[in-house]
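Of the protein chains in this complex, all but one are displayed in their positions.
Here the chain labels run A, B and C in written order, and each chain numbers its own residues starting at 1.
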Amino acid sequence: MSLLTVDQIVSGYGDMEVLHGVDLRVDPGEILTIIGPNGAGKSTLMKTIFGILTPTAGAIAFQDQDITGLSPDRVVRLGLAYVPQVENVFPSMTVRENLEMGAFVLRGDLRERISRVTELFPVLSKRWKTHVGNMSGGERQMVAMGRALMLDPQLLMLDEPSAALAPNLAATVFERIEAINESGLSILIVEQNAKDSLRLSDRGCVLAAGLKCFEDTGPNILANEDIGRLYLGGE
Amino acid sequence: MELFVGIINYLVFFAITAGTYGVLSLGLNLQWGYTGLFNIGVAAFYAVGAYASALVSGPPPDMWDGRLVGGFELPFILGILAAALAAGIIAFLIGIPTLRLRADYLAIATIGIAETIRMVLKNEAWLTNGVWGLQQLPSPFYDAIHRGATGFVQTHPDLSPWLRALVLKAYNWFYLFLVIAALFLLYLFLRRLAQSPWGRVLRAIREDEVVASMSGKNVFAFKLQALVLGAMIMGIGGAFYAHYARFISPTSFEPFYGTFIVWVMLILGGTGNNKGAILGAFVVWGTWAGTDFITGYLPLSPTQEASLRIIVIGILLVSILLVRPQGLLPEMRQRRRTPRTPE
Amino acid sequence: MLSRIPQLLFYGLVSGSILALGGIGVSLTYSILRFSNFAHGDMMALGAYLTLALIPVAGTLGIPSAAIGPLSFGPRFIVAAVVGMACTFVIVVALDRLIFRRLRKAGRITLMITTIGIALSMRNALQFFWGPQPQYYTARIQLAIQVPRLAIRVKPDQLFVISVAVLLVALLHLFLRYTKTGKAMRATSDNPSLAQVTGINTERIILWTWVIGASLAALAGVLAGVENKFITPELGWQMLLSIFAAVILGGIGNPYGAILGGVIVGVSEEVSTAFISTGYKPAVAFGILVLMLLIRPTGLLGRRS
Partner (left out) sequence: MLAVERLSKSFGGLRAVDGCSFEVQEGTITGLIGPNGAGKTTLFNLLTGFLRPDSGRATLEGQDITGLAPHHVFRRGVSRTFQIPRELGGMTVVENLMLVPTHQMGERMWNPLVRPRGVRRQEKEVRRLALEVLEFLDLRDLANDLAVTLSGGQKKLLELARTMMTNPRLILLDEPGAGVNRTLLKRLASAIRILCTEREMTFLLIEHDMDFVMRLCTPVIVMSEGRVLMAGDPAEVQRDPRVLDAYLGGQYVATDG
């Protein structure tokens, strides 16, 4: 049984259609990376799955429950967590408060969850009371991911987690993603940084011009001759 | 018949006031309707115009009032010029710190200037005679016309009483003519400006400042021009008010009469449409006057009546925004097509 | 002239406390609903009048009116004020459901114009029922006590105003800092779309914003009545300019800035009376406002946008 099923989704902004019927499947426990050239609709797909955009056609199911058109605050309760590409933290709040916001929909004691998140991101525990607005891009990304993990989701959706990060920071982020996955959590990543991301993925899928082109294992995708054409055009 | 004459005389009086408000509404339309400048201190420019004109063309200070300056007894037309000039200067000064900022700041600053001006009117007796206001202001050609009318009535004793009553109010007809003429000229003036490239830049600024500035327009300069010109028109409105009422005091420029009712007029009439601005003035002033008749039948004290009528205007404003935000006469006759894809 | 300054500083603290309470609501509304609420002053007046109306009601319930200690009022008034605050937010929340909610998509400026319409109706509704003449909470006259060494005269009521304001500001601070809802409010003001992604229900947060803003506004109105000894329907409108000056001075959208700004504006207004006519008090606020817009439009504690 797949965790997330996206079936022929058509979506976009206003009257600008970006996705023209995309299928996608995420299995339990796997890391799936979506790559593709700029403007292919990767972020749009994420936003549509999460209910920030409403699809004009198609269906989305999570754990066999139809979530098409559900609002984000409902989706979050079902066990999906999403880290947007930009503006993914609350800058005027502290690290701890950002994490607490991640578990907003939960009741009860958060201490255990927080300690689990800090095990994954030890750097955060040293900067407990720092306002996230004063932190570097890499640290912010950790906060953002930590925030999403607070919910103990079934599926973590990351939109370009390594964007705008220096290479060594990107490396740390990917390392952390692997560590998160080892705990059994499924992860859906959209990445520009295809090589790094595919290396740690079980499967990859290539999106171009609002359509899914192919799906394969990481190495096979990178070896595929069509990749160059999809990114750089030409015959 | 008597009732009929009463109604006619009332309608003339009504049209003079509504027409004066039409001038204010046109000024606001230039600022808000075309340029998107959120001025909620119309009263400031209205008051400054009224006082400037009164000081320039009013009678000199006498021993009874505490005033020291003003009262130059200059012609009406110079009073109007002074009104426009004074209001324009105030707008210029208020525009400089606020027009580069978000709309909220201009709004707050214009409330501030309106209140500050009202304080000056109350406190600076040497100039404004404080809360007692300026009195015995001249109406242009009043003596000549009034004397003519009374003379005519005296030389024609056979006039029927109702005709006699009409003739005796001849001055109001003359003033109505002045107001309507001014309104008409302003309308032509603004129409020409609105349809000109200058007006186009203003509308572009309203739609998207960044695009206007990308197209090489100095957005700040255009906004300042619109604010100042709009304020000058409001100042002229003040002059027309002063010379008809012949008495002005700070209470005439309270926020409701000075600012808010003008906003309701413009929004009801149609933001961005000069005809709408004028129509709105007449409709809203009509509603205002109409509620006077209705509340008269209710067992209420005079202040309660006034309050109830203002509540009605407030509700009217909110209802238009909810039901028909584009107003009676929308800016463009073309209907906006509905978006093709649902969002 | 200068000998009056300590006394004026004290008066400034009193009126600054009231401005701060009013400013907090303006700032919260701005940061969460993203528009300037020009009806805020009239919400203050509404609270003051509802309290006035509730005093006899509290009397029929047998709550004693005898003054507490040196204060000019008793438990009856305090109960009326608390219930008055609650009634105010109920009315304001109803207005939000009825009007603002339907206009949320229409844009900031439409909402601001709407607040003007509401302000007008609200103020005149008060005038309709109670008339324009001043109304008194109590007829008692209170004597000021000379504070030795400081050369100021202080009335117990004024100390009450300051203490209540300090208490409420502290409570608000604790609320925003430590409760889940308070944090969610800050999160929503920081980044509304991310707040939604984390499962925060924005409409609930808006509701809370009105509840807090309107309660504090009502309290500010009541305290203004205690300090001035009387209330009029114009009470809030007259303070609106000073409140906005305070909010902008502190940095619009930041409730702590509103507190700081409130105290500065309050003190400046009072101290100015040593040098210029009392009639110009609000003009001092306006002067501060324009100066601030020229020098630093983001305010003292404001974030760059």
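Convention: contacts are C-beta pairs under 8 Å (C-beta built on N, C-alpha and C of every residue); 3 or more make two chains touch, one makes a residue touch a chain.
Since this is a predicted model, take the numbers as computed values, not measurements.
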I'd like to know which visible chains would be in contact with the absent chain if the whole complex were considered. A, B
So which of B:L193, B:A289, B:I315 or B:L328 would be touching the chain we can't see? B:L193
Hey, which of B:A15, B:L81, B:V179 or B:L229 is the one touching the hidden chain? B:L229
Candidates B:R203, B:R246 or B:K275 - the one touching the absent chain: B:R203
Go through chain B and note every residue touching the omitted chain. 189, 192-193, 195-198, 200-201, 203-204, 206-208, 210-219, 225, 229, 272, 331-332, 334, 336-337, 340
Chain not shown, touching residues in chain A: 12-16, 18, 35, 37-39, 136-137, 160, 162-164, 167-168, 170-171, 174, 191-197, 199, 209, 222, 227-228, 231-234
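Following the convention adopted for this analysis, only the chains that are shown with their structure count from here on.
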Taking each chain's centre as the mean of its CA atoms, which one is farthest from the centre of chain A? B
Closest chain to the protein's overall Cα mean, using per-chain Cα means, please. C
Would you mind pulling out the distance in Å between where the CA atoms of chain B average out and where those of chain C do? 33
Can you compute the centre-to-centre distance for chain A and chain B, using the mean CA position of each chain? Integer Å is fine. 58
Along chain A, where are the residues that touch chain C in the complex? 50, 52, 71-73, 76-77, 82, 84, 87-93, 97, 100-102, 104-105, 147, 151
Can you tell me which positions in chain B touch chain C when the two form their complex? 36, 38, 40, 97-98, 101, 103-105, 107-109, 111-113, 115-116, 119, 122-123, 255-256, 260, 263-264, 267, 301, 303-304, 306-308, 310-311, 313-318, 321-322, 325
Please output the residues of chain C touching chain B within their complex, sorted ascending. 30, 35-36, 38, 99, 102-103, 106, 108-110, 112-114, 116-122, 124-125, 127-128, 131-132, 237, 240-241, 244-245, 248, 252, 277, 279-280, 282-283, 285-286, 289-290, 293-294, 297
